[in-house]
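A single protein chain has been omitted from the complex, and every remaining protein chain is retained in its original position.
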Amino acid sequence: MQFFLEVLIGGLLAGVMYTLVALGYVMIYKASGVFNFAQGAMVFMAALTTVGMSEKLGISPWLAAPIALLVMVLVGLATEKFVLRKLVAQHEITLFMATIGLTFFLEGLAQMVWGSNVRKLELGIDDLPIQWLMDKTGISVSQFDLAAAGICAVLVAALAIFFNKTKIGRALRAVADDHQAALAVGIPLQYIWGIVWAVAGFIALVAGLLWGSRNGVQFALTFVALKALPVLILGGFTSVPGAILGGLIIGASEKLAEVYIGPMVGGGIENWFPYVLALLFLLVRPEGLFGEKIIRRV
Amino acid sequence: MSQVHERKIGEVILKMEGISLSFGGVKALTNISFDVREHEIRAIIGPNGAGKSSMLNVINGVYFPQEGTVTYRGEVRARMDTHQMAESGIARTFQNIALFGGMSVLDNVMTGRNLKVKTNFLEHALHIGRARREETANRKVVEEVLDFLQLQSVRKTPVARLPYGVKKRVELARALAAEPSILLLDEPMAGMNVEEKQDMCRFVLDTNEQFGTTIVLIEHDMGVVMDISDRVVVLDYGKKIGDGSPDEVRNNPDVIKAYLGQGH
Partner (left out) sequence: MIYREAGQFKTDYVSDSQIFPIKQDRIVIALFLLIATVLPFFVTDYIRSAILIPFLIFALAALGLNILTGYAGQLSLGTAAFMAVGAFASYNFILRIPGLPFPLAFVLGGLSAALVGIAFGLPSLRIRGFYLAASTLATQFFVVWALTKIGWFTNYSSSGVITAQQMELFGYAFTTPISKYFVCLVIVVLLALAAKNLVRSNTGRAWMAVRDMDVAAEVIGFRLMHTKLLAFAVSSFYCGVAGALYAYAYVGTVEPEAYNLDLSFRILFMIIIGGMGSILGSFFGAAFIVLLPVVLSLSAHALGMSTEIASNLELMVFGALIIFFLIVEPHGLARLWQIGKEKLRLWPFPH
């Protein structure tokens, strides 16, 4: 039982981190209807830039982070201006494929500037079990995992408030619903999109720092972000609570499956389990837990 | 100017009895009954939101009414899937053009022949013998339809590039290519100017006269309706408020009230 709880908690904590990455996708999709496949590349780029800057300038990652943030915001704005604005009228699949192209571009760029070696990212929080919990219940939960989850939770809550309670958040939702109508009521479209991409860049940075610190800053980081896809499928592409719930489910189920089913089939289940789970889920509920039901008529 | 049609209007081919249709809590149609005779042109008219498109969808089989029956060729019709609907000999056009944007006019109209294709994909891949003959035969029928609707000059043009009026004609062509017994037209004249409307009227009448196709159409333009229909059904708020010849309906006080409001 104790072991089960450990795995479960570990999974849930990882799930919170997935949620954070997923929110980057949700933000952009909510505001511009674009599924930004490049979010993963942005996470990678943010982490790599932080580490690179930190090494180059000899400063701690915490200080390098704001610089990386600036870079990410610029990347986001440039994307909006040079890629998305040109493809506004196109089919959503076309936009999706453009973000796939963007993924490759950003990955190549990041590695070209900072090199392709695996880097360690030291944030100062150790990956050790929390002592008092260990003493009291014997359950081992990593300090780092807990801290990371905490940071993510705060950020998720902030984003939720941002969307629902602030003027800009409302404007964002209006833009997501109907561009023309939003324009008609005077919402400055490009300004809003700029904000959206900047926030997405910020999310990518936090996610990059946390995941990079956990797993090392390397190309495989982009696959972590890809895992956010099943999260989105479960939770719907436009819902913040959906992303939260989806993240927790994916995080927990992935870990549990790997630990309990994995040994029976040779391991490596983590690679595909979330995707298959999402697929099965889609068959039952094509719009996800909280997604908007799509009605099509002729 | 009313024209007298010299065709022979046949027996009742389609009968609606007590049709009621709701979506969630909204009642779209309430207790509608009317019939359609073979070879006639039947118009369904009424103010916006009266339920005309829903009625057409019931005839087509897309919606299955909660109450009432649809009798087609003497048999009460059960719930069908879309394939069965298409095979029953009823073809239709759509209010917002539903052409296949990535294909040419010719290919779009050829899709109307889909149900007549009996060969399988392997035969298509080899393109010999039976598949080749079938494709040529279907092409012949389609070319006749294109000729009939004067679309030959644009046959290889991608439909996305065509003007609105021509697109509507291509949709009609696609429906005709299926050689239907009943043709459902959902606002075929919508968005057209006077000349285009005259052309379309001519095509609708020609279709009816030359092929004997029974036509049920939804239309807003009263002039068109009065001119070309044999009989008219009037709907308002999902209920039937008039049924008869164009003249009868025109003088029906309920119809006048529905369109123009009380006091006229």
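By letter and in written order, the chains are A and B; residue numbering begins at 1 in each of them.
Following the convention adopted for this analysis, contacts are C-beta pairs under 8 Å (C-beta built on N, C-alpha and C of every residue); 3 or more make two chains touch, one makes a residue touch a chain.
Quick caveat: nothing in here was measured; it's all calculated off a predicted structure.
Check A:P66, A:G124, A:P241 or A:G268 against the missing chain and you find that the one touching it is A:G268.
In the complete assembly, the contact with the undisplayed chain comes from B:M110, out of B:V36, B:M55, B:M110 or B:V204. In the full complex, chain B touches the hidden chain at residues 60, 62, 82-83, 85-87, 91-92, 94, 98-103, 107, 110-115, 117, 119, 121, 124-127, 131-132, 135-136, 138-140, 143, 174, 178.
Where chain A meets the omitted chain, the residues involved are 35, 83, 86-87, 90, 92-94, 96-98, 100-109, 111-112, 115-116, 226, 229-230, 232-233, 265-269, 271-272, 275-276, 278-279, 282-283, 286, 296-298.
One rule holds for everything that comes next: only the chains that are shown with their structure count from here on.
Chain A and chain B, compared by their mean Cα positions, are separated by 50 Å.
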